[in-house]
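The other protein chains are all here in position, but one chain of the complex has been omitted.
Chain IDs A, B and C follow the sequence of writing; residue 1 opens each chain.
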Amino acid sequence: MSYNSFGHLFRVMTWGESHGPALGATVDGCPPGIALSAEDLQPWLDARKPGQNRFTTQRREADEVEILSGVYEGKTTGTPIQLMIRNTDQRSKDYSEIARTFRPGHADITYWQKYGIRDPRGGGRSSARETAARVAAGGVARQVLAALAPGLSITGYMVQMGRRAIDRARFDWDAIGTNPFWCPDAKTAELWASDLDALRKDGNSVGAVIEVVARGVPAGLGAPIYAKLDSELAAAMMTINAVKGVEIGAGMGAAALTGVENADEIVMGHDGRPVFKSNHAGGILGGISTGQDVVVRFAVKPTSSILTPRRSVTIDGQDTEVVTKGRHDPCVGIRAVPVGEAMMACVLLDQMLMHRAQVGEGQGGRIG
Amino acid sequence: MSYNSFGHLFRVMTWGESHGPALGATVDGCPPGIALSAEDLQPWLDARKPGQNRFTTQRREADEVEILSGVYEGKTTGTPIQLMIRNTDQRSKDYSEIARTFRPGHADITYWQKYGIRDPRGGGRSSARETAARVAAGGVARQVLAALAPGLSITGYMVQMGRRAIDRARFDWDAIGTNPFWCPDAKTAELWASDLDALRKDGNSVGAVIEVVARGVPAGLGAPIYAKLDSELAAAMMTINAVKGVEIGAGMGAAALTGVENADEIVMGHDGRPVFKSNHAGGILGGISTGQDVVVRFAVKPTSSILTPRRSVTIDGQDTEVVTKGRHDPCVGIRAVPVGEAMMACVLLDQMLMHRAQVGEGQGGRIG
Amino acid sequence: MSYNSFGHLFRVMTWGESHGPALGATVDGCPPGIALSAEDLQPWLDARKPGQNRFTTQRREADEVEILSGVYEGKTTGTPIQLMIRNTDQRSKDYSEIARTFRPGHADITYWQKYGIRDPRGGGRSSARETAARVAAGGVARQVLAALAPGLSITGYMVQMGRRAIDRARFDWDAIGTNPFWCPDAKTAELWASDLDALRKDGNSVGAVIEVVARGVPAGLGAPIYAKLDSELAAAMMTINAVKGVEIGAGMGAAALTGVENADEIVMGHDGRPVFKSNHAGGILGGISTGQDVVVRFAVKPTSSILTPRRSVTIDGQDTEVVTKGRHDPCVGIRAVPVGEAMMACVLLDQMLMHRAQVGEGQGGRIG
Partner (left out) sequence: MSYNSFGHLFRVMTWGESHGPALGATVDGCPPGIALSAEDLQPWLDARKPGQNRFTTQRREADEVEILSGVYEGKTTGTPIQLMIRNTDQRSKDYSEIARTFRPGHADITYWQKYGIRDPRGGGRSSARETAARVAAGGVARQVLAALAPGLSITGYMVQMGRRAIDRARFDWDAIGTNPFWCPDAKTAELWASDLDALRKDGNSVGAVIEVVARGVPAGLGAPIYAKLDSELAAAMMTINAVKGVEIGAGMGAAALTGVENADEIVMGHDGRPVFKSNHAGGILGGISTGQDVVVRFAVKPTSSILTPRRSVTIDGQDTEVVTKGRHDPCVGIRAVPVGEAMMACVLLDQMLMHRAQVGEGQGGRIG
């Protein structure tokens, strides 16, 4: 990973600030001949778009993606795909005060300490708006995955908001799209709605846990040591704004297990292929995919922009109090769901290309 | 990160298998003029070395590191430093049976599925023995850090084994070196000892959580988007064998917090520098270090090599049962402590070099 | 170097096709706090711009660069700088015939053989139009170099066109800007003008040699083995369209020298610094700059788009004859001069950042 790009062969570089004229992603290394249009990408952007319901920021961005290069007559040509999203709702306002004060939990203090200069408008480069570009790039990755690995699907959903987690017994894939929280447990979604209403009334915010599952991932993606699939996924998820923890399979909970409990036993299935009896491994052993579902979870901290005053300092070294007004998500975790999916798509495709580079297509060892 | 190397400017490539003649690490990009000898590195290797007490594997490896290049008259020259560790305790045994069977929780099945070939001797490249090379490289990083950032220190310790966590109220830095678990809570260390004795008697194993803290880290390391310090650390820790989750600061627990709870308030200190009143951020905001302690935690799953029989399959597609005999750690988490420290050292140095590349020395913005 | 980016720390990714809506360069890793505006970049683009005189293509492109990100209040912020250039003179024409035929000397046949798809409009991604983006990025590099190495200057010029080379005895730096060929020998420039008029009348074209000199380069840039400054420069120049050879200092001519002739003797200068008595080395020894002028030359092949019919084949495997009409440069070498300068600027800056990463500022050994 470089400063602003990620991926080895399917490489995504994002650019742009919250309040500049535009932002975007340049996708390099995309396989040629893949069907691609702005219409293919727009639904993913719409899913992440602010203002979809009362639980996300009311900033109104069209988030329309334009493809400026890399596609000819509806197909990728193998050259860089420039995905541009114009910023349309940049309210002109006076940033002079915010430019002198550091907001607790925000990147503005570290950005200043590092670079000695910062763009205070809406968080500048550190704004979560950057994730729109990732979602666009993730849409490209999905188009390629659809061609290279037709059975592969990626689904993200929220499994915890604040102290309230879903009940896995009520897990329903179909419920995910039917509530504002991408929640697979309709009952919990209702409770979250009231939780969040209360928090917003208090000028407060809350954290969340998102889970992203990839089904139909071929065995053999990743590599043993520093290109481990789990390491790549952890790095990718940890680059999403506000993420503080990443888990694969049993995750942090693996610490509490014994070896007997943790072992995912293997038996031969009716189709002559090995079947795992459980998935504590989250679909990855020794850094390489097993063919099981790849399961990643990440924790998003509560939005730092809150109406409750918090102590802070100014650039001149004065103590002060900060209240962050403006149009902010009370739970940024909600809109992190499509972002997590996008990162999963990019990483899996990148690893798929890495794999066929080293090992070729249809290679690897058989069982049985 | 490439297949077998990590780091951008301070780059470490490890090589070698558990049962080959040697393994090692090649360190590229090391600053010149740094005092370095094998004696500087050996203590870190000794800390990781097997057979130190009854709770680690009884395999007897001298783990003596030789510096084959990159040092002249006791100082680094800026050229690659080759660190070689000979394998000395490779018991000759018959691997023909193990070579046909996949052990649950092990990389052997995925390695086979990916490459169609595998080295069954002691796990081959997937053996945790590879981490000896990381520890040696981490020792080089520490020598450089001692020169570039004299106040910086890195300490790892275990905070949970199985279901039993330390009591933070009893946290004692000085206790860490006085028990076989690198445990900062002497009382808990005693309980772990009996827990582990019981588990070993049962032919079972257990997971653990390790925390690594870096104190004295200058503000400004890392970068906003894909070179975030937390992302780099997550990637690094997740490459360690058996790690299933990584947390920064509040970690997965951040999901349960409200914005008011999570905000690390800032006040001006007596020395005219900003002071954070708490550290939920784990020393990192927006991917950049704040100057607070950098706090990383990771979960290590229980050792997969256990004496309790588990169901599995053979390479020929036959159901079977596997009991992994041999000399294995009942809790691999113990020996992961020095490895986590080594990864922290490598990442911080790498980021320090990245920072002075882009911003120069002594740059960045002042507060006050 | 990746598919479409170059540089290690000052990294430039270009994107876009000749006949798409726009093309551009994304500059990542730029130091913060550097004064930068579109006005700073435009002069370099104007120098490369087509249609400046009768010896370059009459395609009319405004080549106006827009900065979409990475700059706030006139200064770089350390984030990606998106440089976009809209394509304005894309004559709508029928590409169906050209899309079925391969032009000798062009990339269309190999592009097709590799990707199985191609964008025939004006050469698509293989068009020399891509170099406009490099020139913009080179302009950014120059702004940074002006801040980090104020005494450094970069000048390119043509030293040979077809069989006619300049007379080094008449070399005049001031002449370079006064003729359409960037020629330091005014007399030869006149002869080239008539040579080229004759060639154009014949529907023919011609090659050229460009030399780029960087003066005021600090000693110590580059590294001994695979990050050699000469290797980086060779790679960079060889990526320019139509370049077939690259030389450093004495270049290919070094083969004809004896060791006695080739040795650049060193004496102590009046200012107490070492002075080289000659510069066969082109300012680079062992891959590292000596402090002398860095001298690079590259040969540009004659424009492949000529009016003289040449035998070729169609995509269907039919023999055919090709005459390339359209608005083409009779000597692409002319417009390669600013491109060569841009590449030199980018490479030197990148190496300067690499150097201060590993060795720090003001480090290295003194003589005397």
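In the analysis below, a contact is a pair of C-beta atoms (placed from the backbone, for glycine too) under 8 Å apart; a residue touches a chain by one contact, two chains touch by 3 or more.
What you see is a predicted model; the values in this text were computed from it and never measured.
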{"item": "Chains shown that the absent chain touches, full complex", "value": "A, B, C"}
{"item": "Full-complex contact with the absent chain, from B:Gly124, B:Pro302, B:Gly333 or B:Gly365", "value": "B:Gly124"}
{"item": "Residue of C:Pro104, C:Pro180 or C:Gly216 in touch with the missing chain, whole complex considered", "value": "C:Pro104"}
{"item": "Residues of chain B (touch criterion as defined above) contacting the omitted chain", "value": "2-5, 11, 13-17, 20-24, 26, 28-29, 32-33, 66, 68-70, 72, 75-82, 114-119, 121, 124-125"}
{"item": "Missing-partner contacts on chain C, residue numbers", "value": "1-6, 8, 14, 102, 104-118, 125-126, 130, 160-163, 199, 204-209, 219-228, 230-232, 234-239, 241, 243-268, 272, 274, 277, 280-282, 284-291, 297, 299-306, 308, 310-313, 315-319, 333, 355, 358-359, 363-368"}
{"item": "Residues of chain A in contact with the chain not shown", "value": "9, 29-32, 78-79, 223-225, 353-354, 356-361"}
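Assume only the chains that are shown with their structure count from here on.
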{"item": "Identity of the chain that, by mean CA position, is farthest from chain C", "value": "B"}
{"item": "Nearest-to-centre chain - CA centroid comparison", "value": "A"}
{"item": "Chain A and chain B: spacing of chain centres that average the CA atoms, whole Å", "value": "26"}
{"item": "Geometric centre distance via CA averages, chain C-chain B, whole Å", "value": "45"}
{"item": "Rounded Å distance between chain A and chain C, as computed from the means of their C-alpha atoms", "value": "39"}
{"item": "Junction residues of chain B, two or more chains touched", "value": "223-225, 358-359"}
